[in-house]
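With one protein chain withheld, the remaining protein chains of the complex are depicted in position.
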Amino acid sequence: MNKNSSNIMALAPNTSNKRETVCIFGTGDFGRALGHKMIQSGYPVVYGSRSTQISNLIPKDAEVLSHAEAAQKAAIIIIAIQRQHYNFLVPLAEILHGKVLVDISNNLKLNQYPESNAEYLAQLLPGSRVVKAFNTVSAWALQSGTLDASRQVFVCGDDVEAKQMVMNIVRALGLTPLDKGSLLAAQEIENYPLQLFPMWKFPIFLSLGLTTFFFFYCLALDVIYTYIYEKNNFSFFIAITIPNRVCPVMALILLALVYLPGVFAAIIQLYRGTKYRRFPDWLDKWMLCRKQLGLIALAFASLHVVFTLVTPLRAFVSWRISKGIISQALNNKTEPLNNTNAWISDCYLALGILGFFLFVLLGITSLPSVSNNVNWREFRFVQSKLGYLALIFCTAHTLVYGGKWFLNPSAYKWYLPNIYMLSLVIPCAVLVVKFVLIFPCVDKPLTQIRQGWERNPKHSE
Amino acid sequence: MNKNSSNIMALAPNTSNKRETVCIFGTGDFGRALGHKMIQSGYPVVYGSRSTQISNLIPKDAEVLSHAEAAQKAAIIIIAIQRQHYNFLVPLAEILHGKVLVDISNNLKLNQYPESNAEYLAQLLPGSRVVKAFNTVSAWALQSGTLDASRQVFVCGDDVEAKQMVMNIVRALGLTPLDKGSLLAAQEIENYPLQLFPMWKFPIFLSLGLTTFFFFYCLALDVIYTYIYEKNNFSFFIAITIPNRVCPVMALILLALVYLPGVFAAIIQLYRGTKYRRFPDWLDKWMLCRKQLGLIALAFASLHVVFTLVTPLRAFVSWRISKGIISQALNNKTEPLNNTNAWISDCYLALGILGFFLFVLLGITSLPSVSNNVNWREFRFVQSKLGYLALIFCTAHTLVYGGKWFLNPSAYKWYLPNIYMLSLVIPCAVLVVKFVLIFPCVDKPLTQIRQGWERNPKHSE
Partner (left out) sequence: MNKNSSNIMALAPNTSNKRETVCIFGTGDFGRALGHKMIQSGYPVVYGSRSTQISNLIPKDAEVLSHAEAAQKAAIIIIAIQRQHYNFLVPLAEILHGKVLVDISNNLKLNQYPESNAEYLAQLLPGSRVVKAFNTVSAWALQSGTLDASRQVFVCGDDVEAKQMVMNIVRALGLTPLDKGSLLAAQEIENYPLQLFPMWKFPIFLSLGLTTFFFFYCLALDVIYTYIYEKNNFSFFIAITIPNRVCPVMALILLALVYLPGVFAAIIQLYRGTKYRRFPDWLDKWMLCRKQLGLIALAFASLHVVFTLVTPLRAFVSWRISKGIISQALNNKTEPLNNTNAWISDCYLALGILGFFLFVLLGITSLPSVSNNVNWREFRFVQSKLGYLALIFCTAHTLVYGGKWFLNPSAYKWYLPNIYMLSLVIPCAVLVVKFVLIFPCVDKPLTQIRQGWERNPKHSE
């Protein structure tokens, strides 16, 4: 490029085949696991330790020196000690000046300290170049050599060159570095491995609660009622029949709950006349877990499909069918084809199939690798247009299934409605309100508001 | 870039916890949404505006100044104004010298201007460092805080450091920056959000056209013919029976259309004796939408599978089966097992299952995250070898299904063939030609040509 380019070559100094020495402070579990892995990958490793005696615990090819001696041997120092002991590094500040310090620490709780460990380290040693890395990898996975979990290592730091050096090590260990920007991102990176599906908690508890309620509701109506009033023991309904009633109900309700917050948001915006005020907190949270609600709904819908498809294989169903056929045969008559029944049965199945098909399509587009490949116009087209179509099909599927039973008093055992009737309340409400929102007289001001227009600019925050 | 760049090379200057001030030119919808989001993420925001009066429209924590004053307060200036007003920035050139200008504009049409907006801005202000970013994010998504669409922000620019600064902001807003290289990529990035599934258009219209044709073809043969000549009202066939005839036909034809262009390409290359001449345009376009054709074929195949599996649940089918059984019972005889029928029925089903299984495998490997993890040898192995196997299985499935009906004149209502016969034309043609192409006497020259050999070097372009 130009004559100066030779200087740039300092950037990746390992032009020779030899890897640079790496220093590790601390001989705890993670320090040892990382050392093992680095030695395997061809890095000379030197440990910095208070006592140089415990050499039998650490990898045998590694050297053990005092902290000061070890630090002088390497340009990169991995700080495998806990945050509360960071203070002891302060006297070493001069030796550590200009060195790359890799903070790999994790906390026990989310946001345990006001600033992240890496930022705290950078404050203690302002002359060093701190990089956050490796905290998202488990020592066990590193040690066992079977990195079955994610191979991504989040890296952040204010010094681009230092970050490059650490990322080269990450790559050499067979992992994938992911640059998360400046050291400000350390807090987020330190919180990352502490989470266990944070966005899934509310949707899962909601589903479990509703499922339990509907299960016992069905148990009462289908098994206990039948046992008391008709003296039939249908206890085996617990295995398939009742799950196959609860699953579609859950799928339909959860799918409607995906679209309900959008309807609320539209109403709130219309009422306020502006989009520049934040929604209430509950609505914000609800909108953020719509994807999770939708995926759980899809899981219930899939179970419903499989439970339905195995119907002909069930001993009970075979028995019921053959009983029907034998009674016709014994009565010497064949029933003619009931055209209305054929229509209802086929419509009901076809609507369900189409609804489920669109549902699966929505699920596929929510896979991260697929949604990253579509722009937001495409994403909204799929998730909004196709999503409503799926909701319409599924609601119609349930309505046709119910058919004429709605007005039939025998469908109301103990004066309670069947659960598929309960399941229709929210979807129908969502569809009716959405239908109103589509009318030009409502849609036009809403569109204007969403494009930034405000009814009463004075009231905006 | 220039001598001033060394100052900027403090590359990530926000070592202190305080974020750097960001200036936004323009108080339109996107400018305000971005400002809101930045203030939420801890950035001090200052707006540059012609009139500093309209402060009630913009976020209340933001300052509003004249353009010149605002620009002096920040190193990064977001240009949230439309391209046609870029001219007014020229008088500010001196103040903007060395500053990072973030072009976030979009156009209304693909390739509306000869050069991209970002390149135009860079030409107007040669002393500034222009970065293209944020145009792929929707204001609505930013504002509502629910970034349900893709979180990817494409960033491009000629100045690496300026790009880093913008990418740090992108990360701080909770989005994922994706470096697209130099400012030359701006055109592509500006076109990106204007597209609505560009590669899917032709395959979808083709499928819709063919589906409509086959639907009415079936309607005529199965419902109208039966109504006229056999006085049976099978109108409910519209719901399941006819879709379940159209779907497999569409799946098979579209799958064959995936492999047809490859066969054409081979023939053209053999004829020309070189691979160094471009294919005709129609063939190029066809080859580019093979993946989409295949995925639509998979959708039809999946629908066919579900439509088939619900067969035993249909009222019409139950009625037909019980009618058959009752008539046997009334005639006091049981038919023996027909071994040929059992073979045909099981083969037909097994071939279909295997074909569908391979089809789904092809679909899974075409997921972006899966295909990125295989090299091209592996990809071609799956898509070519397994793909042809799937085509063979599916064609055989249809052939066995047809069975002996091909020669049966009663299968030709109104002298028209059943649609599954029509569906076999293209697949059989593809398989026969492919079979010929595998012969060593054809395969050898073709392989040579594809490795760069040319029959008549003179004629190459």
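Every chain is named by a letter (A and B) in the order it is written, and numbering of its residues begins at 1.
The definition used in the following text is that a residue touches a chain if its C-beta (ideal position, glycine included) is under 8 Å from a C-beta of that chain, and two chains touch if they have at least 3 such contacts.
Only a predicted model underlies this, so the values are computations on that prediction, with no experimental measurement involved.
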Given B:N232, B:N338 or B:N408, the one touching the chain that is not displayed: B:N338
Selected residue (touches chain absent from view) among B:A33, B:I325 or B:V430: B:I325
Residue touching the undisplayed chain, where the options are B:A265, B:L389, B:M421 or B:L437: B:A265
Full-complex contact with the absent chain, from B:V90, B:L196, B:A220 or B:I353: B:I353
Among A:K73, A:R272, A:R314 or A:K413, residue touching the chain not depicted: A:R314
Which of A:S66, A:T212 or A:S322 contacts the chain that the document leaves out: A:S322
Missing-chain contacts mapped onto chain B: 1, 3, 5-6, 9, 11, 115, 119, 122, 157-161, 180-185, 265, 275-276, 278-279, 284, 287-288, 290-291, 305, 308-309, 311-312, 321, 324-325, 328-329, 332, 334-335, 337-339, 341-347, 349-350, 353, 356-357, 360-361, 367-381, 383, 450-452, 454, 457-458, 460-461
Touching residues (missing chain, whole complex) on chain A: 1-12, 14-15, 17, 19, 28-29, 32, 36, 56-57, 59-60, 129, 136-141, 143-146, 148-150, 152, 159-162, 164, 167-168, 171-172, 192-197, 233, 235-236, 239-241, 243, 299, 302-303, 306-307, 309-310, 312-316, 318-319, 322-323, 325-327, 329-330, 367-370, 372
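The criterion applied here is as follows: only the chains that are shown with their structure count from here on.
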Between chain B and chain A, distance of the C-alpha-averaged centres to the nearest whole Å: 23
